[in-house]
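Contents: one structure, followed by commentary.
Note that one protein chain of the assembly has been removed; the remaining protein chains are unaltered in position.
When the chains are written out, they are named A and B in that same order, and each has its own residue count from 1.
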Amino acid sequence: MSAADEKRREARSYLIGYALALALTLPIFALVAWDLLPKVAIWWATGVAAIVQIVVHFRFFLHIRLKGQKQEDLHLILFTTLILLLMGGGTLWLLWNLHARMM
Amino acid sequence: MNTWSDVWGFPFGRLTWDALPVMDIFKADGRTELLSGITGTAAAGMAVLGFVLVVILITVKGWWRPLWSEWLTSVDHKKIGIMYIVFSFVMLARALAEAFVMRSQQVVGHDGGGIVMPEHFAQLFTTHGTIMIFFMAMPFLTGMINFAMPLQIGARDVAFPVLNSVSLMLTIAGGVILMVSLVLEPFSTGGWTGYPPYTELSYNPGAGPDYWIWAVTLSSVGSTFTGLNFAVTIYKKRCPGMTLMRMPLFTWTSLCTSILMIFAMPPLTIATALLALDRYMGFHFFTNGGGGNMMNYANLFWLFGHPEVYILILPAFGIWSEVFATFSGKTLYGYTALVIATMAIAVLSFTVWVHHFFTMGQSANLNAAFGIATMLIGVPTGVKIYDWMLTMYRGRVRISVPMLYAIAFLFLFTIGGLSGILLANPTIDYQTHNTLFLVAHFHNMLIPGLLYGMIAGYTMWFPKAFGFRLDERWGYRAAWCWIIGFMGAFFPLYVLGLMGMPRRMSGYFTGEWLPWTIIALGGAAVILAGFLSLIVQLWVSVRDRKRLAVPVGDPWDGRSLEWGLPAPAPEWNFPALPRVEGRDAFATLKASGRDLGPPEDGFEDIWLPKNAAFGPVIGALGTALAFTLTWHMWWAVLPLAALVPLVIIAQGFRRNTEKRIPAEEVRKEWRAFRELAARTPRVPRSSEYTRDNRGHAIPMAQEAAR
Partner (left out) sequence: MNQKTRHPGLNLGPKHQSADDQAETEVFGFWVFMMSDAILFGLLMATYVVMRPNTNGGPGPQELFELKSIFIETMLLLTSSVAIGFSHLALKHEPRPVKMVLWLLVAMALALGFVGFEVHDFLKMFSEGGTPQRSGFLSAFFALVPLHGLHVTFSCLWAVAILGQMLVYGLDDRVKLSMVRLAVLWHFLDIVWIGIFSIVYIGGLA
C-alpha cells in the first residue's frame, strides 16, 4: 500500500470517528433539550451512547483494535475497565446501601 | 496590623515558637506532661544531632561532591535501589524507636499516667504507622525491585531512568517532611489511616494533619511513577528469550506489585487531595455538616489500603521464592502455580477492601460478600506456602541466614494468616474490631511476611551490590532476635485483644492487662536488639570486607541472571544482552559449563543514560512545597508551585541525555572478570559460609553428581 493510500485511510479513520461521535452525542443533547423521553429512559440512552462513544474513540482516534497490535495495550484497557467496575461499582453499592440504611 | 503579612503568611506563616518540642517542657503542668515534653524534646534532639553529625561527617570527608555526582543525581537503577534501602533503614530506626516508646507507655501507663500524653501517644502511633508503611516498607521493596529486577530480566536499566530518580526523590521528600515534623511539631493524631473527623479542620485545625497529607501525597505520587516504571520495564525491556513464563518469580511478583501500584495509588491520592480541599478551601467532602460524608473517606482510603498490603507482601513472596529455590539447590516447585497464585492474589486484592470497616453500618449481605472474597484470598496464599515447602523437599537445604528467616516466615506467617481468616468473618470482626487482636494480626503479616523477606533479600543480594557477604554470625544473631522478639512482642497482643483492650490507647486502669503488656515490652526490646545486630553486622562486614569478598559474584550458587555478573555488578550490567533459553537462566548456563559471556558477535558500544539533576530538584521542590503548605506560607507556595511546571518544561529541553561506554572498555572489564573467575577455585555448598567462598560456586548439578 502506498503512503498516499495509507494517509487517506488514516485521515478517513478520524473523520469516521468524528461522524460517529457526533451521531452519538447530538441525539442525546436533543433528548435533554426538548425533554423527549422520561428521565430514566434518557439516563439509559445516555449510558449506552457514552459506552459506545468511548469504544468509538478508542477505535478511531486511538487506533486500538482487537487484533494486530501489541496485546498488552488491549489487556491494559480491559484490566483498567475491570478495576474501574470493581472500584466504582463497589463504591456505589456500599454508599447507597449505607444511605438507604440511614433513611 | 500588617494585613499583607497576614494574608500571605510572611515570613513564617502560622509557625511559632510553640512548634518547638522544648516549649512543652516549659508549659508542662504535672508529671506526665513534663515527661512527655522531655520525650519529644529528646526525639527532636536526636534527629537534629543525627543530621548535624551526618553533615559534619560528609564535610570532613569531602564527600559532598561524590554524594551529588555519583549518588543523588545518578539514574543507575542499582544505585537508586541502594539509596531507597538506605533511606528505609533510617526510617525503620525511627519507627522502631517510636514503637518502643509506645510499648513502654502501655506498661507505665497502667495507672493512667506514664511518659507521654494521649495527644503525644496519638502522634507516635500515627508517625509509626505512616513511616512503617510509606517510608520503610515501600522504599525497602521498591529498592529491592530496583536493584534486582532489571538484572533478572537481562536489562540495562529500567524503562525510564530519570523518572526512577524522581520517584526516589519524591519518596525521600515525604520522609524529610516526617523528620521535620519531629522538630517543628505537631504531627497528625489521626493514625496512619488519617480518618476524618480526627483529621478534619473542625476537630484539628493545627498543622499535624497537613503534614500527614503532604507527606503521604508525595509518597503516593512517587509510588505511582515507580509502578508505571517497573511494569513498563518488565513488559518492554526483557532480553531475548526471556518470555513471561521464564521470568524469575521475584520479577513476576514485582510485575504484580507494580500493577497494583498503578491502580491502587489513585484512590489514596484522591482521598488525601479531597481531605486537603476540605482543610484548605472549605469543601465538604468528609465534614460532619454541609452535606459531607466521612464514610466516603473510609471507602476511598481502603480502596487503596487493601491492595497496598499486597503491594507490600508480594515482593516479599518473590524473595521467598528465590530464597527457597537457591538455598535448597533446586528449581522452584510449582512455578506455574506460583505465577497463577500471584496473579489471582493481585486481582482478588481489589475485591475485599470493605473488610477494614465491617462495622461501619452497611448491610449484613454486603459484609458477607466481602467476607467471603477475603477468605478466598487464603486459597492462593495457601498454595504458595505448600509450593515453598515442596521446594525444600529433597533439596540440598542450607540453613543460611535468609533460609532461617524463611523457615520462621513459614510458621509465623501461617499463624498470622489464620488470624486473618478469623477476622474475615464479619461476626467475629465485630468483636475484635479496633482491638489489639487486629494490631497483632497485621504485625504478624507485616513483620514475618514483609520485613523478614526484605531482610532476607538484603542479605542475599548484598554481595551483588557491594562485592562482599554480610557477616553470618551477626546475621544469625539478628535473625534469632527478630524471631523471638516478634513472638514476644505480638503474641501477647492477641490475648490482650481478646481481653478487650482497644488499639491506640495510651492509658488504662485494667490491672489484668499489665502482665501481657510487660511481656510485649520485653519482646520489643529483643526486636530492638535485632535491629542493632543488623547495624553491627553491617559495621563488621565492612570492616572484614576482604575476608568476605566474593568478586566472582555467585556466592550462593544462584539461579537467575544477576548471579552471572561480577560483584559488584558493573554500571552497564551485561556486556551484551543475554540470550535466555529457559527458566533458571543462569543455573542452566552453569550446568552446561557456560557463563554469560563473551558475546558471540563481539563487544559493542553501550549507551547509558547520563546523570540528571531533575530528580533531586523535583524532590527539593516537593519538600519545600509540602512544608510551606503545611505552615500556610502562601508567599512561598505560589512561586514554588509555579516553578514545578517550569522545571519540567526545562527538563523537556534537555538533549544528549546518553553517554557512551566504548566497546573496548567493556571488553577489558569483562575479560578481566572472566580471568579472575578462571583463577578462583570453585567451592561446594558446604563451604558457603567460609572464607573459601569467593563467589565461584560448583553448580548444584555437578555437586550432586559427585
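We take it that contacts are C-beta pairs under 8 Å (C-beta built on N, C-alpha and C of every residue); 3 or more make two chains touch, one makes a residue touch a chain.
It should be emphasised that the depicted structure is a prediction, and the values quoted were computed from it without experimental measurement.
The chain not shown here is in contact, across the full complex, with A, B.
Only one residue from B:A43, B:M102 or B:I270 touches the chain missing from this view: B:I270.
Mapped onto chain B, the footprint of the missing chain covers residues 159-160, 224, 227-229, 231-232, 235-237, 262-263, 265-267, 269-270, 273-274, 277-278, 281-285, 289-293, 296, 300, 303, 645, 649, 652-653, 655. Contact between chain A and the absent chain runs through residues 1, 3, 6-7, 9-11, 14-15, 17-18, 21-22, 25, 28-29, 31-33, 39, 42-43, 46-47, 49-50, 53-54, 57-58, 61-65, 68-70, 72-73, 76-77, 80, 83-84, 87-88, 91-92, 95-96, 99.
One rule holds for everything that comes next: only the chains that are shown with their structure count from here on.
Separating the CA-averaged centres of chain A and chain B is a span of 38 Å. By the touch rule above, chain B contacts chain A in their complex via residues 235, 259, 263, 267, 293, 295-296, 299, 303, 347, 350-351, 353-354, 360-363, 366.
Of all residues in chain A, only 72, 79-80, 82-83, 86-87, 90-91, 93-95, 97-98, 101-102 touch chain B in the complex they form.
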